[in-house]
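Heads up, one of the protein chains got dropped from this complex, but the rest are sitting where they should.
Labels run A, B and C following the written order; every chain starts at residue 1.
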């Protein structure tokens, strides 16, 4: 018997200040949506980006790949999905898509690579891995 | 004999991402311009907002008053002035204007009140006052 | 018989990217919260900031007064209230408070003055006034 789980997703509405003079969401703001979704996803796994930082462990992004397919506009509703994969020993890959609601139009596809650091140096992700359900 | 000094000022150019769907700089971004100018003004007086934070002393804003007179647009050049006054024992008042360049058109007038805090509690500004040339 | 209505309010959660190096929400971001709440309030009255812009009518802010009482931090939930008053013939005053949830701690108090413009020139607010329930 196979167990299927829907990917984590978080709903948003475009705020007018996120749009630029082209009348669409500015490219940089999609990184905000992706980051906020990752942090809320981590919270759903019992991991607080902010508390880890206060304890000296910083989760940082080392690579971002985004394919922009279609722009979001004022007050568009959309959902950001989060899927994760382990990549080598140190890296976690976040696969994230954005879909407009309710028509599920694909807005963008993103791959975001993250690592854990202490004082600016990479460290093994330790107990983050089992918390994320990525093995041990 | 009177001594007159020109107010501190810092030059900027509007970046396209700072404009919103009305095609003008979004209101919130003027607070960014005002903040950056205050922090650079403080640096010119030997005061680092960031280093003070690292030492546990946080300069925070308690009140902002802004009169928006005319909007800035894509690639407008402008200057932000900074003047200061002491207000009571604990507060410093920053009087800041923004002028478009080169025509000196008044863009906005702002009054920003700041205090010093430690662990969230107001503290006397101490040696910031003489550094700022505001007496002792 | 008196009719009482609760003020319009909109709920938010602080996103980590909205916090600055002091670990609290950056002052400029509160203007984003206030703006988004005003625009959603207008939508609740059948008025679209964005569609009005497309029709050549721009609602703009001419004055902002904010008293910052207490900072918001990572993942704090909060609500922004919107109350309106007419001010003279042309101006609408938005009275907006932010309260942290669930403890209702006052975060800030704001007064935001808005007018309607066409091609950069003030115009009477016209049918916006009855839509907003501010008389005729």
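The definition used in the following text is that contacts are C-beta pairs under 8 Å (C-beta built on N, C-alpha and C of every residue); 3 or more make two chains touch, one makes a residue touch a chain.
Please read all numbers here as calculations on a predicted model, not as lab measurements.
Interface note for the absent chain: among A:47, A:61, A:93 or A:129, the touching residue is A:61.
Contact between chain B and the absent chain runs through residues 15-17, 32, 35-36, 39, 43, 48-50, 74-75. Mapped onto chain C, the interface with the missing chain covers residues 16-17, 19-21, 23, 26, 28, 74.
Hidden from this view is one chain, which touches chain A at 21-22, 27-29, 31-32, 35, 50, 53, 58, 60-68, 71, 120.
Here is the rule we use: only the chains that are shown with their structure count from here on.
In this view the innermost chain, defined by its CA centroid being closest to the centroid of all protein CA atoms, is C. Farthest from chain A in terms of Cα centroid separation is B. The geometric centre of chain A is 34 Å away from that of chain B, both derived from CA atoms.
As a whole-number value, the distance joining the C-alpha centres of chain A and chain C reads 29 Å. Averaged C-alpha coordinates give centres for chain B and chain C that are 23 Å from one another. Multi-chain contact residues, meaning those touching two or more other chains, occur in chain B at positions 21, 26, 28.
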